[in-house]
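Complex shown without one protein chain; remaining protein chains in place.
Right after this comes subunit A.
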Amino acid sequence: MGPRRAHRLARMPDLSRDDVAHLASLARIDLEPQELDRLVGELDQVLGAVAQVQEAPIEDVEPMSHPMPLVNVTRPDEVRPSLTPEQALAGAPLAEEQRFSVPRILDEE
């Protein structure tokens, strides 16, 4: 359970069209075939840029997930005012019975 495991990401293999389709489905985004083709190229460029960053000499640098060297920032377990339901639902495209109305996801019962 060592917290400071230094590891360098392996160079990503080239992004395939299937990879992009998979990511799109995870993000629940519908993409047209021509959009897929375009994004394969664009995302590949992004990955190329990231790969360049990975070439930096980091052997002596500890991995970092937060820019501030802080730990244990907590708050006491005390109730603070919440939003009103009207405020909470103000940005919802659809609401019903004081709840957010969303398209039903069919793969759950």
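Methods note: contacts are C-beta pairs under 8 Å (C-beta built on N, C-alpha and C of every residue); 3 or more make two chains touch, one makes a residue touch a chain; residues count from 1.
Going forward, contacts and distances are computed from a predicted model.
Trainee: Pick, from "Aspartyl/glutamyl-tRNA(Asn/Gln) amidotransferase subunit B", "ABC transporter ATP-binding protein", "L-lactate dehydrogenase complex protein LldE" or "Ferrous iron transport protein A", the protein name that UniProt gives for the chain of this complex that is not shown.
Mentor: Going by its UniProt entry, the chain not pictured is "Aspartyl/glutamyl-tRNA(Asn/Gln) amidotransferase subunit B".
Trainee: Of the residues A:L31, A:L47 or A:A88, I need the one that contacts the missing chain.
Mentor: A:A88
Trainee: Check each of A:Q34, A:Q52 or A:S65 against the chain that is not shown and name the one that touches it.
Mentor: Only one listed residue reaches the unshown chain, and that is A:S65.
Trainee: Across the whole complex, list the residues on subunit A that are touched by the chain not included here.
Mentor: Here the touching residues of subunit A are 1, 3, 22, 25-28, 65-66, 68, 70-85, 88-89, 91, 94, 96-105, 107, 109.
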